[in-house]
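Notes follow the structure.
One protein chain omitted, others in place.
To keep things simple, chains are lettered A, B and C as they appear, and every chain counts its residues starting from 1.
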Amino acid sequence: MKCGVVVFPGSNCDHDCLYALGQIPNATAAPVWHESTDLSGLDCVILPGGFSYGDYLRSGSLASHSPVMQAVRRFAASGGFVLGVCNGWQVLLEAGMLPGAMLPNRSLKFRCRYVTLRVDNVHTPFTTQYSEGQLIQLPIAHGEGNYWIDDAGLRRLQSNGQIVFTYADRDGTASSEANPNGSIANIAGICSPEGNILGMMPHPERAVESILGSVDGAAVFASVQAFTQCKSRVHHAIQGGTH
Amino acid sequence: MEFTAEVYVTLKPSILDPQGSAVGSTLSDLGYTEIHEVRVGKYLTLNFEAQDQERAQQQLNELCQRILSNPVIEDYRFKVVEVGR
Amino acid sequence: MEFTAEVYVTLKPSILDPQGSAVGSTLSDLGYTEIHEVRVGKYLTLNFEAQDQERAQQQLNELCQRILSNPVIEDYRFKVVEVGR
Partner (left out) sequence: MPLATNYWQKLGLTNEEYATIAKRLERVPNELETALFAVMWSEHCGYKHSRRQLRKFPTTGPFVLQGPGENAGVLDIGDNQAIVMKIESHNHPSAIEPYQGAATGVGGILRDIFTMGARPIANLNSLRFGSLQVPRTKYLLAGCVAGIAGYGNCTGVPTIGGEVQFYDCYTGNPLVNAMAVGLLDWDMPLARGSAVGVGNPVLVVGSATGRDGIHGATFASVELTDTSEEDRPAVQVGDPFAEKLLIEACLEAIKTGFIVGIQDMGAAGLTSSACEMADRGGCGIEIDLDLVPRREKAMTPYELMLSESQERMLMVARKGTEGQVIRLFDRWGVKATVVGHVTADSQLRLLQQGQVIADVPASLLADAPVYTPAASRPTYLSKAQSFNPHTLPVPADLTELLGQLLESPNITSKWPVYEQYDHMVQTNTVVPPGADAAVIRIKGTKKAVAFTTDCNPLYCYLDPWTGAAAAVAEASRNLVCSGAKPMAITDCLNFGNPEKPEVFWQFSQCIDGMVSACRTLDIPVISGNVSFYNETNGAAVYPTPVVGMAGLITDLNRLTPMGFQEQGDLIVLLGETLPELGGTQYLKVVHGLEQGTPPTIDLGKECRLQSLILRAIEDGLVASAHDCSEGGLAVTIAEACFAGGHGATVFLLDHMENKAALLFGESQSRVVISVNERQLASLQRLAGAFEVPCQLIGRVSGQSLTIRVSSDPDISGQIVVDAPITELKSRYDQGLLKALA
């Protein structure tokens, strides 16, 4: 699997993503500059966390207009995998590539801590290595993760299975105590209807080594890796047939 | 021609405003009980060049829609004035 | 009587506005080169109770000075209107 990690001015989890991907067998990763429009040869594009353009105006808003985002849009439209983590999800929302919007945390404070997540959809390219309803521990670190969408939009997310991660208690309940930021329906991550675009507030790249406290994030990258391998095998088979 | 614009960006009324409610509850903690609702929005001022008032209006509207506000959650309003008028 | 107020809080002119300058330079990167300066401030709306217009003004002024702005780096301006008028 070849991943590109986009570097916007102000991205600060780009190095962490590159490092985490280095821990995943059969994955390679390279940075993609925000002015670049060439994503050819990549299987997956990651929009990392950080404070793109200082998060000025609205988190992710200025970055969503950068040249690379035109390319990311085309890349996704042609079926490429796009993962937006934290600020990366905010960029995807501002770019209109995922529905809804982000508001400041209910507490108005930045929060950095581990949270428990329930995996609600294991059929996306990013989550096949999890089991349905599995509870995982990932860190969050954000000031604006209070996801909002209107009622109709929420119903659509629910009925399409687009809710991928939900903040939950230790017993799996999406209680308000388990909600770190006020996000609607405790939503921690959503995907596009086709499943190839995922946006999430928690940081899987910070949880790929036990020395850091959790390895629960590794499955996100391992899932894409496995999915890509599978996809290319199918691709080969089809191409082989036409030879 | 040089124009100056004032842009007001506010959260849509249906959306809970975390910042506004925080200010509101701080105020009532401090004893300002007569305050009922507070909402916090953005107030931007821009200086820019345009051919005439009509284009200025049009350009600004596009700017507001594309960048200065997020139509999913925000409304906007603006005023354009020619500088030196 | 019920009043509604609009409060504008802006950074003092001599103070750096990092947000405004980042927005300004990004807008020019995006091709809106005719934009010269952007400054970003706050726009608050409040509903509140007061005895009369004069006290309403007075109360709001105090509020702005003590809480809604930081006089060290910000200026403020406001408008008070009686509701239903």
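Rule of thumb we're sticking to: a contact is a pair of C-beta atoms (placed from the backbone, for glycine too) under 8 Å apart; a residue touches a chain by one contact, two chains touch by 3 or more.
What you see is a predicted model; the values in this text were computed from it and never measured.
A.B. asks: Which of the displayed chains are touched by the chain that has been omitted?
C.D. replies: Hidden chain, whole complex, touched shown chains: A, C.
A.B. asks: Would you mind spotting which of A:His15, A:Arg156 or A:Lys231 touches the chain that isn't drawn?
C.D. replies: Answer from the full complex: A:His15 touches the omitted chain.
A.B. asks: Identify the residue among A:Gly54, A:Gly153 or A:Gly172 that touches the chain left out of the display.
C.D. replies: A:Gly54
A.B. asks: Since one chain has been left out of the picture, which residues of chain C touch it in the full complex?
C.D. replies: 11-12, 14-18, 21-22, 25, 70-73
A.B. asks: Mind pulling the chain A residues that touch the left-out chain?
C.D. replies: These residues of chain A touch the chain that is not shown: 9-10, 12-13, 15-16, 19-20, 49-51, 53-56, 109-113, 139, 141, 143, 203, 205-206, 209, 211-212.
Definition applied: only the chains that are shown with their structure count from here on.
A.B. asks: Could you please state the distance in Å, as a whole number, between where the Cα atoms of chain A are centred and where those of chain B are centred?
C.D. replies: A distance of 31 Å separates the two centres.
A.B. asks: Identify all positions of chain B at which a residue touches two or more other chains, and write them in rising order.
C.D. replies: Within chain B, the residues that touch at least two other chains are 67.
A.B. asks: For chain A, what residues touch not just one other chain but two or more?
C.D. replies: 57, 62, 65, in rising order.
A.B. asks: Which bits of chain C are touching chain A when the two form their complex?
C.D. replies: Those residues of chain C that touch chain A are 18-19, 22-23, 26, 30, 40.
A.B. asks: Using the touch definition from the top, list the residues of chain A that touch chain B in their complex.
C.D. replies: By the definition above, chain A touches chain B via 57-58, 61-62, 65, 93-94, 99-101, 103-106, 108, 146, 148, 150, 182.
A.B. asks: Write out the stretch or stretches of chain B touching chain C in their complex.
C.D. replies: Residue list for chain B touching chain C: 2, 8-10, 20, 23, 26-27, 30, 32, 34-50, 59, 63, 67.
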